[in-house]
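Worksheet for the structure shown next.
As you look at this complex, bear in mind that one protein chain is not there, while each of the others sits in place.
Showing chain A:
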């Protein structure tokens, strides 16, 4: 009888499905999200974009070491673990980008002298890793109940040699592209929170990519809304 109750308890995780299937031009891969799947962290989420999958856990607001405490706001820490090997410089730089995005959105002044830690584990990497990490971090922060002033999402664009824009590229498309741009956008006015770009592109192409990312972020935010509504409808 005890086993029955435990299996019922496991059905609390939600799986949501994303938007249209991949076609030529601008469309996102299939995405899915699961919340509250880990028992130890205060909030957790797993975000899937095509074959790229990232697991995020959030602890906070929790105790902070005196050396790291900030007197008037929360100390936000992001830890990114790659799938294989030890974390290196690339992970450090991604951690910094994700941390800056989260700090812009999380209301740290409500919890001074505490720490909010986001731990991200790459489960599989098939392109658009940074965007997937951002989405997973956002869902995990919402699951943990950390106060935020808006939601945020990550969108990746790749520009190939003839200038065609591909949203949410796979690793093969990223390798062949001449520029890969990742943007973090907020949910209130689709403002740009963070941008990380690699490669060669012109000013007008940057504006085009940003506009395409803003349009695509709508799908992501709609998906967030649907998956959160589904989660709360069960209670």
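Methods note: a contact is a pair of C-beta atoms (placed from the backbone, for glycine too) under 8 Å apart; a residue touches a chain by one contact, two chains touch by 3 or more; residues count from 1.
The rule we apply is simple: contacts and distances are computed from a predicted model.
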| item | value |
| --- | --- |
| Complex member absent from the view - protein name from UniProt, among "Vacuolar protein-sorting-associated protein 36", "Afadin-and alpha-actinin-binding protein", "Exosome complex component RRP40" or "Centromere protein N" | "Exosome complex component RRP40" |
| Residue touching the undisplayed chain, where the options are A:27, A:100, A:114 or A:171 | A:114 |
| Contact with the hidden chain (one of A:144, A:165, A:180 or A:194) | A:144 |
| Contact set of chain A toward the excluded chain (per top definition) | 1-2, 5-6, 8-9, 11-12, 36, 42-43, 60-64, 107, 110-115, 142, 144-145, 147-151, 186-190, 211, 214-215, 218, 221, 224-225, 228-229, 232-233, 235 |
